[in-house]
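Structure below; questions to follow.
Every protein chain but one is kept in place in this view of the complex.
Take a look at chain A:
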Amino acid sequence: MLVLEDVHTHYGKIEALHGVSVEVKKGEIVSLIGANGAGKTTLLMTVCGNPQATSGRVILQGRDITRDLTSNIMRSGIAIVPEGRRVFSGLTVEENLHMGGFFNTKSEIRKSQDHVYELFPRLKEREHQRAGTMSGGEQQMLAIGRALMSKPNMIILDEPSLGLAPLVIKQIFEIIGKLREEGITVFLVEQNAHQALNLADRGYVLETGRIRLHDTGKNLLANPDVQNAYLGG
């Protein structure tokens, strides 16, 4: 589904990714963990073409998208829940969702909207509330819902549990599990390594711009190095 081959990404002269290779297969949940500043967000944004990789290739569903415009990439069956949620705070919940389905027809929007409300009944209750006035957890749900509105085959999530209470985190991870059942491929970046690896089919560990480890979720959880560095010993 998604393949990164020896991807290097720069911010100006500084290289943030030093040759990263990652593969996400259809129907999988793949988790990427790593410390702050390891380059996780950079990796996800490189997939979206913002910034573009300076060398290497990004292949989505068999098509080389390394040099594609962000706007084109994001219209080809992939959606992202960006770091820090980034909902449109001045728009209502419903309008935020409609923005997510910007390129779809009205009837498609209606269908996806009902579906999102099914996954997150809380959003339905807040339908006409301005997104900026909602709690962090509700905003995160909205960000996920908005990403689902375009009916993606693959969804990328950047630290969806950031700053949320344990109960809400549990809910969010349940939803991510549900998405897999619906056949959506999930690429998940998390600080919350335990839950992320538990849920994942496979996982990658990123350290200062390089993939350090790569294994199934279960094996990584059991790996002493990972336990020391990311699971609090």
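In this text, a contact is a pair of C-beta atoms (placed from the backbone, for glycine too) under 8 Å apart; a residue touches a chain by one contact, two chains touch by 3 or more; residues count from 1.
One rule holds for everything that comes next: contacts and distances are computed from a predicted model.
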| item | value |
| --- | --- |
| Name of the absent chain as recorded in UniProt (options "SigmaY antisigma factor component", "Leucine/isoleucine/valine transporter permease subunit", "Electron transfer flavoprotein" or "Protein-export membrane protein SecF") | "Leucine/isoleucine/valine transporter permease subunit" |
| Touching residue (missing chain; options A:Val3, A:Ala35, A:Ile59 or A:Leu91) | A:Leu91 |
| Touching the absent chain when the full complex is considered, from A:Leu2, A:Ala16, A:Ile33 or A:Cys48 | A:Cys48 |
| Identified contact with the non-displayed chain, of A:Lys40, A:Arg126 or A:Arg146 | A:Arg146 |
| Selected residue (touches chain absent from view) among A:Ser55, A:Ser71 or A:Asn228 | A:Ser71 |
| Residues of chain A in contact with the chain not shown | 48, 50, 69-75, 79-80, 82, 86-92, 94-95, 98-100, 102-103, 106, 109-110, 113, 128, 146, 150 |
